[in-house]
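All protein chains but one are shown at their positions in the complex.
As written, the chains take the letters A and B, and residue 1 is the first residue of each chain.
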Amino acid sequence: MREIRYLQAVAEALNNEMKISDEVLVMGEDVRESLRGVTKGLYTTYGKDRVIDFPISEQGMIGCGIGSAISGFRPVIEFQINEFTFFAFEQLILQSQRLRFYSGGKIKIPLTYIVPGSGARGGISGQHSDNPYSFLIEGGMKVVIPSCAYDAKGLLISAIRDNDPVAVFLPTRVLAEKGEVPEEQYTVPLGKADIKKTGSDITVVATGHCVNIALEVARKLEEEKISVEVFDPRTLFPFDKETLKESISKTGKVVIIDDSPVSCGFGCEVSALIGEEYFNLIKAPVKIVARADVPIPFSEPLEEVVLPNSAKLENAIRELMGRTNA
Amino acid sequence: MRELNSIEAAHEGLKTEISLDKNVYLMKKEQYSDKKDSDNSNKDSYKNDKVVNMPKSEATIVSTATGLALTGLRPVIEFNRMEDIFLSFSALVDQAAKLRYMSGGELMFPITYLCAEEGVCKNNDGLNSENPYSFLIHGGMKVVMPSCAYDVKGLLVSAIRDNDPVAVFIPAMIRSEKGDVPEEQYSIPMGKAEIKKKGSDITVVATGHCVNIALAVARKLEADQISVEVFDPRTLFPFDKETLKESVSKTGKVVIMDDSPRACGFASMVSSILMEEYYEYLKKPILRITREDIPVPFSNSLKKYILPDGEKLESAIRKII
Partner (left out) sequence: MHKDLNKNKCLQMYKHLYLTRRYCEMVVELGDTGFIRGPLHPGLGMEAVVVGVLNAAENDDFIGVSHRGQAASIVRNVNVGLLFAEQFGKLEGCNHGRGGTMHFNLFNEKRVFELDSEVAGKVPIFTGVALGCKLKGLKQISVVFYGDGAMSEGWIYESMNMAKKFNLPVIFVVENNRYAVTTKVEYSCSAKNLTDRAKAFGFEGIEVDGMDVEKIYAVAKESVSKVRNGGGPINIVANTYRFCGHFTAEKILNLHYRSQEEIAEWETRDPIATWPQKLIDEGICSSEEIQSVKEMVEKEITEAVEFAKSGKLPKPEDALKDMYATQYPGSPRKGWF
């Protein structure tokens, strides 16, 4: 099978969905020229009525997206900068996420939000390095984070076809990664996790680019006979707790590595879920490796310290393997 | 000692602080005619003109306060509708909460966001029943949530005197609850929880109006010989985990009751701290009584399903015990 880059897989998914259905629109800033690469070539193929450049007015843009979605379109809205989700937060959560409920289920809002290049990109500092998905999860929005090219194409297609707002975060650190991707359109179901590597000693729940970190650490620890199972939720919300339960019943130990804040981030939610529903299946503390509660600093030694990385994950795994109640 | 309700206590603390510190200013959005100010009047009652009535531009109000802080002032912004937090989200989380760190510690933003009447109250529809404090915790902003009139005044004074942005949430459901409030100005230290009722069988971590619910349930369960310890964090962020540790090491069992969204909310943060740092003390699962992950509906019977209440807390406690 051919191998293509993650970003290419995303662009292909979007292009093909636009070909299949006239309802799919693209909205964003600089999407005609495609600054972020996701929408490259779409304007030339589909024209100005389906690929729409907006002025830098995020609230207005999301509002237009919501209106278009209610009127029968399937807008795909690209956020040029991660923090634009904060600018448009009220429209995202109080409007796009709530309106269907408040209408008593009468309207559907099939929106897809894409955040390309989410997370710290190295040297872009505090206001451009966020990974705002935990905020959207708290707002009740469906959130997916593909970790490889195959998942990226399949999940984006599922997100576009889903009849609710879905936020798709494309982590910066995996955009250039290559992987095997089928040429045809296919879906990866929302709400279904994937065990990226089976193991028996410890479950590592990893999201986005942290999946690659987890796989790297797992390979290293194999040599020391520590068998790590790498659990990739793929859909962060709604979370696939059944698959997590199967994994934890096997290993009894969990480390969560996730690139959102340590306080009220995604890691907390998984830990709280385990503490509430699967407490009897685990034998050790649930460790979290997440971002520190500070904005991302600019200087390289500082930036490395506040982000989750392989050394921290390895330490956490070793600590747990050295201390269980078994 | 005389009794005041939460709103009166907030007013008193705020008014005195404004008169004590020449740099403290109150910024209010233009009032709706049927809503009363936290001083129970519909007009400015501060004679020394330390109140600025702002137009209905939420994000700009918050950002303007950041600018006031740059000139050395200490603004207090009063939000009267919780969706204002969402409208000004980037000004709160992406500016006010971050700028000091990004300046390398050179700048200081001593701003207080006073969110009076947050959360559900009688006959409000969903959009007016938001509880956005957990969103601010994600962003690293300090958040306090008093549960009684005494704490309201003391925490508000601390928040104003703190040199960072602090969001003070006064739950709508405790608005009219009266309590003993000293006349003098006093502060309650931030970052310090309080055990509102001692107990030995189970720790209930409760925030805001859920503290009163927890106390009521605790009283009821005494009759069944279940001894409930009610832990009120008071400061939600930074969270006092030392006091929680003492409580959990005694009881070994925890239920967290918090009126904000379930997923990635305050309750999940507390649970994750327990599961990681104090796991050795836990004997049972940690149950969370929170809002469901759906919006608050208008109909009261539907609301009952979504919101945390005493029945759910009691059944959770009984389940663990």
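By definition in this document, a contact is a pair of C-beta atoms (placed from the backbone, for glycine too) under 8 Å apart; a residue touches a chain by one contact, two chains touch by 3 or more.
Predicted, not measured: the structure shown is a model, and the values here were computed from it.
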Revision key, fill the gap. By the document's definition of touch, the residue of B:E17, B:D94 or B:D293 touching the omitted chain is B:D94
Review point. Which residue among A:E12, A:E29, A:E177 or A:E276 touches the omitted chain?
Key: A:E29
Check your understanding: Which residue among A:L25, A:L190, A:V262 or A:A284 touches the omitted chain?
Key -> A:V262
Review point. Out of A:G72, A:G104, A:P301 or A:G322, which touches the unshown chain?
Key: A:P301
Revision key, fill the gap. Contacts from chain B to the absent chain lie at residues 25, 52, 54-55, 57, 59-60, 63-68, 70-73, 90-91, 94-95, 99-110, 140, 142, 162-164, 190-191, 235, 237-239, 241-242, 276-277
Check your understanding: Residues on chain A that touch the omitted chain in the whole complex?
Key -> 29-30, 32-33, 35, 37, 53-57, 59-60, 80, 83, 87, 121-128, 261-263, 287-294, 297-302, 304-308, 312, 315-316
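Just so it is clear, only the chains that are shown with their structure count from here on.
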Check your understanding: Hey, which residues of chain B end up touching chain A in the complex?
Key -> 83, 86-87, 89-90, 93-94, 97-98, 101-102, 126-127, 130, 134-135, 137-140, 237, 239, 261, 263-269, 271-272, 274-277, 279-280, 282, 284-288, 293-295, 297
Point to revise | Sites on chain A touched by chain B in the complex | key: 83, 86-87, 89-90, 93-94, 97-98, 101-102, 125-127, 130, 134-135, 137-140, 237, 260-261, 263-269, 271-272, 274-277, 279-280, 284-288, 293-295, 297
